[in-house]
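Heads up, one of the protein chains got dropped from this complex, but the rest are sitting where they should.
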Amino acid sequence: MAALAIAGKDLRTEWRTRESLNASVSFALVILVLFSFAFDLDREERLAISGGLLWLVYAFAGALIVNRSFARELPNDCLEVLISSVRGWALFLGKTMACFVLLLIVELISLPIFGLFYNIHWIGSIFSLLLVMALSTWGITVVGAALSAVTVNVHLRELMLPVLLYPLMIPLLIGAMEMTTGLLNGNAVLSDVRLLIVYDVMFTSIAMYLIEFILVI
Amino acid sequence: MRDKTVYTLGILGTLLLLYNFFQIFLVIPIDALQGNIFRIIFIHVPAAFTAFCFYGVAVVGSIAFLMTKNFKWDSMAVSAVEVGTMFTLVNLATGSIWGRVEWGIWWAWDARMTSQLMCFLLYLGYLIMRPAIAEPQQRGVMSAVLAIFAAADIPIVFMAIRLHNVRTQHPGPVLETGTLAPVYLPPFFGDWVAFMLLASAMMLVRLHQESSSREIDSLRRELHAI
Partner (left out) sequence: MSAIDITNLHFLFFGYSAAWLIMIGFVFLLVRRSRRIDRELSRLKSLVEDKEK
């Protein structure tokens, strides 16, 4: 399937240089360290902000990854070649899947380090955490990849993409943050899974439909 | 013809607004609990309703532009977003002042105001992105896509914030729980109609500006060709 081929291509390209991955992981670590300096918290306060902090880090790292998604095709007119050879939705889905895998890797690397720095136990609720991470990461990458396609030829792309992306991601982040905080505090609460699923389904379908208009200009 | 329409809408809107202000300040009784600050609701909520109506118009324009590629629809979308964003700002400002009196703080992160702030941020991004794209066709398509995304996000924003009103230590505004007493309804809806009239006048002016801009572009191309 074309989408899988595109995803495979992106992941193979990324694996050769690992530039995006390295940059995102380093950025995530730096943010985690910075936050530990910014706030002097006791255990309860740390648990209270745990979900919020974690998803802020993931959102910032996600913006870095999706920014590269369509921009990497600009040199040598690769984007034109891709648009003419595969269906728009297949190209979009492939790029989204590649971003999803990359962001998930960044998240899985950052999570133990977060647990270490902030002394938070995450292993107990790992499966529920993985579910929340998977759903939320898909939402971030779907909207991010769509906006990456929108802003690929826009002046000041690196600045424009976060400005457009973060407000759109807010409901997703609210749900993810709440559930993650709950899970890290030991409550097995997955109350907002429905919100995440609605968000994912809605934006995936809208983006897959609109991507044809975005790419064929 | 267009000028006449703009002036008529503007004058009608202003007169209706003045009549309503007379009602609000001099005729209807004030709320016993909140006092005079309650009168701010007659601007605060109609501004929000007006903004949402115009965001709806923007979505219609955006979808129509994607279907037809006719720039009139793109002009309609950007004009509607600008006017809608302005009224959202009015809503946020009046809500903040109301909150300062009610709860003693300028911003309370309650469900409604937070949702309105998200709408403002979404459409502010739209307005920021537009000048960054020089080519009109591309600008129209990207703006339309963004407007559709923003409109799709708004109900989810409301749902998420309502589900998790994370700052639960703050009370919600009066409208969250109560309904307006019947005596307040006529100036309330009157203000909404007045705002819609004024907003329509502003949008017509903006539409004309967009078509003039397109004329400027074509004249520039003609000059370049000569």
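What to note about this one:
Order of writing sets the chain letters: A and B. Residues in each chain are counted from 1.
The criterion applied here is as follows: a residue touches a chain if its C-beta (ideal position, glycine included) is under 8 Å from a C-beta of that chain, and two chains touch if they have at least 3 such contacts.
Note that the coordinates shown come from a computational prediction; the quantities given were computed from them, not determined experimentally.
When the full complex is examined, the chain removed from view is found to touch B.
The omitted chain makes contact with just one of the residues B:9, B:43, B:117 or B:161: B:43. Considering B:18, B:67, B:101 or B:134, the position touching the chain not shown turns out to be B:101 (whole complex). Here the missing chain is touched by one residue of B:89, B:132, B:163 or B:180, and it is B:89. On the side of chain B, touch with the chain left out of the figure occurs at residues 35-37, 39-40, 43-44, 47, 82-83, 86, 89-90, 93-94, 97-98, 100-101, 198, 202, 205-206, 208-209, 212-213, 215-216, 219-220, 222-223, 226.
Note that only the chains that are shown with their structure count from here on.
For chain A in complex with chain B, the touching residues are 143, 146-147, 150-151, 153-156, 160, 163-164, 167-168, 170-172, 174-175, 178, 191-192, 195, 198-199, 202-203, 206-207, 210, 213-214, 217. By the touch criterion stated above, chain B contacts chain A in their complex at residues 66, 118, 121-122, 125, 128-129, 132-134, 137-138, 141-142, 144-146, 148-150, 152-153, 156-157, 159-161, 163-164, 166.
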